[in-house]
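Note that this complex is displayed minus one protein chain, with the remaining chains in position.
Read from first to last, the chains carry the letters A and B; within each, the first residue is number 1.
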Amino acid sequence: MRFKDANHLFRLAAVFAAGILIFLLARGLLVPKSFGQYGHFRGDALAEIKKQPPHYAGHEACEACHSDVLEQKVKGKHIRVNCEACHGPLAKHAEDPGGTTPEKLDTAKLCVRCHEANAGKPKWFPQVVSADHSAGLACAECHKPHNPAIVAEEKTASAAPASPAGKGAKK
Amino acid sequence: MNIDRRRFLVLLPAAALAWEHVLAGTPEQASNYNTSEHWWGMLVDIEKCIGCGSCVRACQQENNVPDGYYRTWIERYRIKEVNGVETLEVDSPDGGKNGFPNDTEPGVKQFFVPKMCNHCADSPCTQVCPVGATFVSPDGVVLIDEKYCLGCRYCIQACPYGCRFLHPQKEVAQKCTLCYHRITQGLTTACCENCPTGARQLADLKNPKDPIHEFLRTHKVQVLKPHLATKAKLYYNGLDGAVR
Partner (left out) sequence: MYPNEIELQWSVLIVLYPFLTGLVAGAFILASMERVFRVDAVKPTYRLSLLTALAFLLVAPLPLQLHLGHPERSFEMYLTPHRSSAMAMFGFVYLWYLMAVLVLEIWLDYRKDIVLLAQSSKGLKRLFYRVLTLGSDNISPGALAVDNRVGYIVTVVGIPSAFLLHGYVGFIFGSIKANPWWSTPLMPVVFLFSAMVSGIAAVMLLYMLLTRLRKQPIDMRCVDTVARYLFYAFIIDFSLEMLDLIHRIYEADESFRSLDFMVHSKLFISQIVLQIVLGTLVPIGLLAITQLIKLPELARKRIYWLAGSLTMIGIFAMRWNVVIGGQLFSKSFLGYTTYKMGFVAKEGLLPAIVLAILPLFILWALVKLLPPWAKQEPVAISRASAAGFAD
């Protein structure tokens, strides 16, 4: 095999080599700089994901200002229900309390989301058939949402089952 | 890259975030989040789930999840057994977002199973991504780099739990991020924050003082599809054998 006869193969090899070179150059330019920092991914992605602004402030943010509500809640079962579970996402309000006013909630629709009777719910969970339970009254007519247990007044003459003035006030 | 430079680079985004808080006048909220100190998981307690759908709604609000797709959802299992023969019915109307209709048929075992990304330590979805757009973070959260994803949908096929989907507008893969933007700031996930019964709780498996971590050590828990050896970190307490 003479060199002259294989000349075209060398030309082809040169074309291939040029192609590979261009590829390597492009790769050096185009691969994101933070790629491979922590693993086979763009390291900057972690920071970008962390930057997503939360819509829920978290109950601690609420309790920082609304400690009076917290005082009520610790007395009852709803202590385990966080504020925004009922009040909705309020990070904006936590950041700018004066600027945004959270919506007033309609207990006629709100409470049944959890407390409507359903055979799938665990038996220990308080649930009612709302149609039979309150004769059409909204839940807040009798229950205080932040401390929902209805405690009968002792010793006093007041007939109101749960006066707004004081929950379970005992004399 | 030596360890110090790595630590510095990990701390850098946290420091930037901290500075934002300083500028906003709330420096006490600035976090010094160190990924190597955390290994995230979650506990779901079937005995406590009431199927109210608060978690699904909260996740949708927190993460702008498009309608018809779910980063988390609830399934209702209704198991009827007659003379040893079981019939099973599973439904998830709108992902359980608005709760479930009542089924009062007697003799049916019913319960709710919340589902989400299992944040597998040996995740089959990150294994198949052709470009490294989805990955397991150093603190154990499976995340998606939306700027890098091609939308090939291979990861969606590879997930045994059905927790991924393609965002209809962004055309990239999406799934539960364990609210990474929240847990790295000391908050809990949106679903855990909003669960009224504490059926969903975040767990830090590297923190020996984490009460959920303690729960996992003292209770009998399971993961879904253990035979696939995904090393899932979503633990279920009270999981019925019929759950798929």
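The rule is simple: contacts are C-beta pairs under 8 Å (C-beta built on N, C-alpha and C of every residue); 3 or more make two chains touch, one makes a residue touch a chain.
Keep in mind it's a predicted model, so treat the numbers as computed, not measured.
Across A:8, A:33 or A:104, the single residue that touches the chain missing here is A:8. Here one chain is not drawn; of B:39, B:112 or B:165, the residue touching it is B:165.
The omitted chain makes contact with just one of the residues B:108, B:121, B:152 or B:221: B:152. Panel shows chain B; residues 69-70, 73, 88, 90, 92, 95, 115, 124, 127-133, 148-154, 156-166, 170-172, 228, 244 of it touch the chain omitted from the view.
Although one chain is hidden here, its contacts on chain A can still be listed: residues 1-2, 4-9, 11-12, 15-16, 19, 23, 27, 30-31, 35-36, 40.
Heads up, the rule we're going with is that only the chains that are shown with their structure count from here on.
The geometric centre of chain A is 12 Å away from that of chain B, both derived from CA atoms. Listed in rising order, the residues of chain A touching chain B in the complex are 32, 35, 37-43, 45-56, 58-59, 80-82, 84-85, 88-89, 113-114, 116-122, 125, 127.
Those residues of chain B that touch chain A in the shared complex are 1, 6, 9-10, 12-14, 16-17, 35, 47-54, 58, 61-63, 76, 78, 99-100, 102-105, 108, 110-112, 132-138, 143, 145, 147-148, 177, 179-182, 184-185, 187-188, 190, 193-198.
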